[in-house]
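All protein chains but one are shown at their positions in the complex.
Letters A and B mark the chains as written, and numbering starts fresh at 1 in each.
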Amino acid sequence: MPQRLNDIRSAWRWRPVATLALVAGLVAACEGGASDVVGGGALTNVNAKITLVAYSVPEPGWSKVIPVFNASPEGKGLQVVTSYAASADQSRGVVEGKPADIVNFSVEPDITRLVKAGKVSPDWDKDGGRGIPFGSVVTLVVRKGNPKNIKGWDDLLRPDVEVVTPSPLSSGSAKWNLLAPYAAKSNGGRDSRGGIEFISKLVHEHVKLRPSSGRLATSVFVEGSGDVLISYENEAIAIERQGKPVEHILPEQTFKIENPVAVVTTSPHLDAANAFNNFQYTAAAQTAWAQAGFRAVDPAVANNFRDQYPVPVKLWTIDDLGGWSTADPQLFDKNTGSITKIYQEATG
Amino acid sequence: MTRSFVGRTSGPEAIRPELAQPGSELQPPPTVRTISRPGSTQLRFGVTMLWLSLIVLLPLTAIAWQAVDGGWQAFWLAISSHAALEAFRVTLTASVVVTVFNMVFGLLTAWVLVRDDFPGKALLDVFIDLPFALPTIVTSLVMLALYGKNSPVGLHLQHTPPGVMVALAFVTLPLVVRAVQPVLLEIDRDVEEAAASLGASGPKVLTSIVLPSLLPAVLSGAGLSFSRCVAEFGSVVTIGGQVPGKTEVSSQWIRALIENDDRTGAAAISIVLLSISFTVLILLRVLGGRTARREEKAAA
Partner (left out) sequence: MKSLPWARYLTRYVVLAYIGVMLILPVILILWRTFRPGFSQFYDWISTPAAISALNLSLLVVAIVLPLNVVFGVMTAILLARNRFRGRGVLQAVVDLPFAVSPIIVGVALILLWGSAGALGFVENDFGFKIIFGTPGIVLASIFVTLPFVIREVQPVLQEVGTEQEQAAATLGSNWWQTFWRVTLPSIGWGLTYGVVLTTARTLGEFGGVIMVSSNLPGESQTLTLLVNDRYNRGAEYGAYALSTMLMGVAVAFLVVKTIVQVRRKRARQA
């Protein structure tokens, strides 16, 4: 009996412990980092690190701009760690304590939430750039060859067309996607009933899914659901560049997308964050944004890329609707917004 | 998530699986003071209760608290909303179908693993546990690779209920098998042989002697399988596509509610989901325990 006890004890005790120690040792020897790029694209001599919390689709842009920043004198040795998810979700996360030094959301209300929570200065948009270093327009993404012959907003209401667009309760993309047809059909907000009627028909009869972010809407569309995806032009360009069998159409009337960037004032790396923020407005950064599929705000850079970024017949902006402070509560308030109500009726 | 399945060659567990099953009503021997000092039992009890409270009870209480935060009106509204009901329907349908499927194929698999013999059987036996060890997100990607848009076998199940069911069948594959195997190993073959020598045909022996004694184990495995299906999230994420009314399961709807900043609704749905899976789990265990005891009495 004692022999058996010793046997058991010795056998099960030392071997697994030894393996564990070996693994732990090997792992401790390798250093980790934030870069997930293959082939050593990691930054050397990192002496500071800031966290960028962004909405779900700007990754192709930031991946281009951050290396340009690191190559510049202001950005030497400053590592930028990025997080991408649905805009409102990220915004609420930061309010609740998600670590962030600089934020880039899809729509202004998600920044306003942080201002109210004391995390962003109320003057974030008072400088020359108005807090918006890049933007895009709302486009319609269809299967390659446009088999259903989609040309504009009215085609979305055809009986055989299924539309994919994210849920406005969590996604910033969703708000832009619905503002575009709303503005078009309500003549810039003047005939709000006409606009709401169109949205109602669209959501009730043609929208079957509710992906929680712009990026998830794209995934679901690429995987085979739906006929039309309403999305940012930059997202459409990104997936086309990935080789997916899609193309995008610019409707005659569409909406100007402006994505804000703001520094979190409670950040321990305020100088670094400000440097990064200011860098976005330099020509080098603006060129990188334009190359990544976004519409630059710098007029000179925008001019260089004007062939790539056609101007629609009518481009509505949020100012036409009275600015976010008017439009957001009216249309997207969690309980009383007219578009939110449509969504809740339609999708439960 | 598996019962210990090494066959017990002796002891009361051989014919009374419920002794080994938590939730059974059998009592242990009276308190023994061998490994305890006087009073250390209370200490042990206190520490254990503290641990379980902190880790399990406190978080679940927080959910219950949040669920009734808006009053019973808000609770009812949240669990009877169109999307919630659809999600429950999708979840329960898929779970029932997959559980029944598992009961049949799990039983067959356990049978083959115990009573049959062929080269590679031992390897197969080890492999059965793979779904336990695999992270659910990996399962989801694997399912998508096989049954998604680029399926090499031409089966396109992405964003359809069968796609969700296939993923669920994968993760719950071992549950019934591992519940039935040890019991099958322990079955007293004398009874079968006696019945056969008395002239009972093969199928008759099967249905009147073997299957009834396996029933408690099958039910126990089915209970685990159902609970797991109802609670599953990671493995249906990519292949399901979260299509409301078709493939959106309750755990996904709960997450959507959190992302939409509706905490009360999320908590309410969570309570309902918890109640369903916990009730079924306990019910089938008790049922299994009772059936086992009845079997014993009949055999005695």
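In this section, a residue touches a chain if its C-beta (ideal position, glycine included) is under 8 Å from a C-beta of that chain, and two chains touch if they have at least 3 such contacts.
Just so you know, these numbers come straight off a predicted model, no measurement behind them.
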**OP:** Check the options B:79, B:97 or B:274 and report the residue that touches the missing chain.
**Re:** B:274
**OP:** Could you tell which one of B:246, B:263 or B:293 touches the chain left off the display?
**Re:** B:263
Subject >> Residues in chain A touching the chain absent from view >> reply: 4-5, 7-9, 11-12, 16, 23-24, 27-28, 30-39, 42, 51, 59, 81-85, 93, 96-99, 215-216, 219, 239, 242
**OP:** Extract the touching residues of chain B with respect to the undisplayed chain.
**Re:** 1-4, 6-9, 11, 13, 19-20, 22-23, 25, 27-37, 40-41, 44-45, 47-49, 51-52, 55-60, 62-63, 65-66, 105, 108-109, 111-112, 116, 118, 124, 126-138, 141-143, 145-146, 152-153, 169-170, 173, 189, 192-193, 196, 202, 205-206, 210, 224, 227-228, 230-234, 237-238, 250-252, 254-255, 258, 263, 266-267, 270, 273-274, 277-278, 281-282
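Basically, only the chains that are shown with their structure count from here on.
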Subject >> Cα-centroid distance, chain A relative to chain B, in whole angstrom >> reply: 39
Original post:
Of all residues in chain B, which touch chain A in the complex?
Top reply: 81-84, 86, 148-149, 156, 158-159, 241-244, 256, 259-261
Subject >> chain B-facing residues of chain A, complex >> reply: 86, 88-89, 92, 167, 169-170, 208-212, 220, 223-225, 334, 347-348
